[in-house]
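All protein chains but one are shown in place.
And now, chain A:
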């Protein structure tokens, strides 16, 4: 088992109280698994990714544990986490490609990054060049400035540099967003290839774009308002979702070929609840067509079939 997250709670401190962005999530990622996390903005998917690396000053680890390769990660201890970062868990944050130092050549920037982790640039250079080639980039990009590369090229550089030390787990947050479809495909394919080559053991891919997850992920986890809604193999989530939220979310996505005149798709009425004072029970119940009395109590995230977990009372 590469990653086991147990009842993890991470809240944000604000002047108006705690925002319960991640409120008790439990799941596992197997060795070699690419798990996609999908959900609307504000569902806690980015918080989950960030929590596995570093809690910023507003974030508070309220409870639960994260075990990676049988070692519990000291989430709340910033200093102790340093040993795990980059070597064992690596994160590609949102907009990473725009965060490269514009005044440094890419090779120099990677050298700085490695030296911060006590690794000699010369030792990994051959491997670095090999991997750049693998994602379709020439080794001469190391001598270029970020501004000279396109978005898709930058994103591939980011992918290579964040996995250079072969981490057990890579968390990619919106790595394919803000790219053109052809670059998106190249980056998404590179993700799968890196897993296949064993550069990273397991991966968590966070995105709002479910169709990209269907292409790259083995399993998809759907989150809603800080809770888990459903986790299942990618094909099952798309073709036989069980949770009403997943059903409505998939139903709101036009496939190529769907036409407004022939078949009108429907959005989901309403908005997710405020996470400052989230209602007790199922958090989707205000928007749910299947709501009943039982929903005032929070449904457990339980197994309904092999590899298929759902948090809904209406699903047996």
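Here is the rule we go by: a residue touches a chain if its C-beta (ideal position, glycine included) is under 8 Å from a C-beta of that chain, and two chains touch if they have at least 3 such contacts; residues count from 1.
Basically, contacts and distances are computed from a predicted model.
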Per UniProt, the name of the complex member that is left out, chosen from "NAD(P)/FAD-dependent oxidoreductase", "Carbamoyl phosphate synthase small chain", "Oligopeptide ABC transporter ATP-binding protein" or "Succinate dehydrogenase cytochrome b558 subunit": "Oligopeptide ABC transporter ATP-binding protein"
Omitted-chain contact residue, chosen from A:35, A:100, A:169 or A:210: A:210
Contact with the hidden chain (one of A:103, A:182 or A:316): A:182
Absent-chain contact - pick from A:76, A:252, A:276 or A:305: A:252
Per the touch definition above, residue among A:238, A:290 or A:304 touching the missing chain: A:238
Footprint left on chain A by the chain that the document does not show: 40-41, 151, 180-182, 184-185, 188-189, 208-212, 214-215, 238, 248-250, 252-261, 264-268, 271
